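Below are the structure tokens for one structure; questions will follow.
Heads up, one of the protein chains got dropped from this complex, but the rest are sitting where they should.
In order of appearance the chains are A and B, and numbering begins at 1 in each one.
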Amino acid sequence: MADAGARDLCERLAPGQPLARAEGVSFFYGEGESRFQVLFDIGLEIPPGQLVVMTGPSGSGKTTLLTLIGALRSLQEGRVEVLGHDLAGLDPAGLVRVRREIGFIFQMHNLFEALSAYENVKMALQLAGRRTAADMRARGVAMLDRLGLGARIDQKPRALSGGQRQRVAIARALANRPKLILADEPTAALDPDSTRNVVHLFKELTVEEGTAILMVTHDHRIIELADRLLHMVDGRIVSDIILNDALRICEFLKDVDAFKALTPNELTHVAERMKKRHYMTDEIVIREGETGHELFLISEGEVKVERGGREVARLGSGEFFGESALLSGNPRNATVVAMHPLEAYVLGEEDFHAAIAASVSFREQLRRVYFLRH
Amino acid sequence: MPFEVACRVLAHQKGRTALAIGGVFVAILLIFIELGFFLAVPQGGMLIYDHMRFDLLLVSKDYVFMAQSWQFPQRALAVALKVPGVAQATPVYLGDAKWQGAAGGPRIDISIIGFDPGSRAFAAAGIESRSAVLARADTILVDGSTRPIFGPLTVGRKITLDGRPMTIGGRYRLGTGFLGLGVALVDPENFFRIFPRRPSGQVNFGLVTLRPGADPDKVAAALRAVLPTDTQVLTRAGLTRQEVAYWTTKTGTGIIFGSGLVVAFIVGIMILYQTLATQVARQLPQFAMLKAIGYRNRALNAIVLAEAVLIMLLAFLPALGAAFALYIVIRRETLLPATLSPAELGAVFATGLAMAAASALFSLGRLRRAHPADIF
Partner (left out) sequence: MTIAIAPSTRSVPLAWRNLLSNKRRLARAVAGIGFAVLLMLVQLGFKQGFFDASLGVVRQLDGAIIVMHATKYRFGSEDPFPRADLAKAPNVAGVASVTPLYASWLHFFWKSPADGKSYLVQVFAFDPDDPPFLLPAVRADSARLKAPDAVIVDRLARPFLGMASGARATELNGHPVQIVGSFALGPDFMSDGTVMMSAASYARLLTDNRASAASLPIEFGVIKLRPGSDVGAVERGLRAALPAGVRILSKRQLEEFETDFQANLSSAGPIFWMGALVGFIVGMLISYQVIYTDLADQLPQYATLKGMGYNTFYLLRVVFAQAALSAAAAYVPAWLLCLVVYRVIGDVALLPLHMTAMQTLISFALTLGMCLLSAAFAIRRVVALDPAEVF
């Protein structure tokens, strides 16, 4: 699984194809004197395959933002593009059509008491049109089964527990395999096992099918597994952090000269194998004369390069060192000391050679740098 | 205090409250309408009697109802006059004639009442003022609600009664009751000219009015003692009982309208209960909160009762208004004098209130049993 999807990891960062994009979005509630603003100039992009978690105190506007992206509300200010549709220009009928392409998981399951679990899911399946009854049954059963409800397909909500009902609602949202999923506290009613199952399903969807998921939650089990974390306070996005290290490295490598020329594929290859490491001020990273086993890429901080006790150079964020020992096989030709608390991405020897073997351009880049330094 | 809370509760969700009031409105209106129909039948039967002045009525022993009254000898009236307490004993005649326009056309059955205008037998404005008209030869007063098939009831129009030329001398407003499609009044002289073959010594009704202070029951007993067995003496109450019994039981109209009333009553109670039960059930969360902050069950009962009373009050008056409007239509379109007396109104209100209170309390009790852990 890792390889098949990982190959596309950095591809996901390719600009111009976000599944959802908001620009300058502001939103007001109420009218006249009691009008107050809940969203202030929100901008954000969600590319395919990202599991994005939104957190924030109540009243911070996250739910409102969710409903705007989900085409459940009309825009007031700003632009929202979802799955290629510009929501601003859409009439109510157009909004309805967009909604069919989005999987929305509400906090309240809102299942029809009169319908069985399968029939509730079928309400979503039949929206896609032109499916045979057998096809819908297969899809619906498969999704319910995947969520652990295989034995309850034909039972009505009153025979199900709160957690089971919520899972039916989740199945309903996912049944059509939408490219974009918006969720509001989807696991609030679930027990730990079910939560784990659901979150794994979400991750599976992002990785295997490139689905983008934007989810409001406080469940730290999900936050831990998320790719990206948005924090909203008082209607503004105050932080937007990529949590997944490999993704982060990809993002970082994209802007590093030596790696720029790499294809996303190759980039992913490298990023996946790089490890983050921290060093404290004045800590020695590599010592002259040692055998070299790693390549270092500085993400944050500064280092001092010394040869024979004399400072030869300083390197900062985006610059790398330690390549000569790996390329020539000689011992380290310099000592590198961290000047501030240092964060570096480290590539091991084998991975380094593999990367060089895999990528001509990478080899060329490295050689150029190597020769420049010598 | 419970009324204040009830007011706030009802005012808070205007839509739902309006629906509840609407439901009760329908229930009450339905009962009013069917009750109106049902009561109109005996009222129709009593209409003309109710506008005649008498304390006791003398009729033949074979009397069935007003239109089948048989006759009894006039000298019974002379006998009656001698009984202490009797102030006046007036004869009233009743016959059926065929009315035809002067130019021909259909011959229609009309009831003719003959009476002496000077005796003030009728307590109706249009009649008392026209004694002079009645005195004229071959002149009749016709009831304004006589049906259109008789043609225009213009004063001066010439018509024939049983072939005899007559003139319409005037119109009065009373109502035909169940005497038929039309009623006309004449004085006794004209009456016997219209019905020459009728024996002159026979009357249909004897209106007996008593001296002030006389006891009708005592005088009735005295009269029965002296009058021959071919006549009977009826008090107003006895007459009403008998006449109403005829219309409601003998003719079957009572059963028909009565069944309509029963169905309406059942439906009305159902709607009432349903409406109030829904209203009460909707407030489960509020009740839970109230219990949590320390209200006792009695207080909840009081609030629920207050709500029921308020809803009933708000629905009753509009229902009454609508019912009266409908009664006007009914009176115009049919022969039924649909109306409700204040006593009957009060009875409907009291019954409605009782049922509303019962419904509210009962549904609260059911709620209590259904959710013991939640709030109770």
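Please note the rule applied: a contact is a pair of C-beta atoms (placed from the backbone, for glycine too) under 8 Å apart; a residue touches a chain by one contact, two chains touch by 3 or more.
Only a predicted model underlies this, so the values are computations on that prediction, with no experimental measurement involved.
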Among B:Gln74, B:Thr251 or B:Gln286, residue touching the chain not depicted: B:Thr251
Hidden-chain contact residue, picked from the options A:Gly129, A:Pro192, A:Gly309 or A:Gly329: A:Gly129
Sole contact to the chain not displayed, among B:Leu81, B:Ala237 or B:Met270: B:Met270
In chain A, positions touching the absent partner: 63, 67, 70, 72-73, 93, 96-102, 104, 106-108, 110-115, 119, 122-124, 126-127, 129, 132-133, 156, 172, 184
Positions on chain B contacted by the hidden chain, ascending: 19, 22-23, 26, 30, 33-34, 37, 62, 64, 68, 70, 96, 98, 100, 104-109, 147, 149, 181, 250-252, 255-256, 259-260, 263-264, 266-267, 270-271, 274-275, 278, 326, 329-330, 333-336
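Criterion: only the chains that are shown with their structure count from here on.
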Geometric centre distance via CA averages, chain B-chain A, whole Å: 83
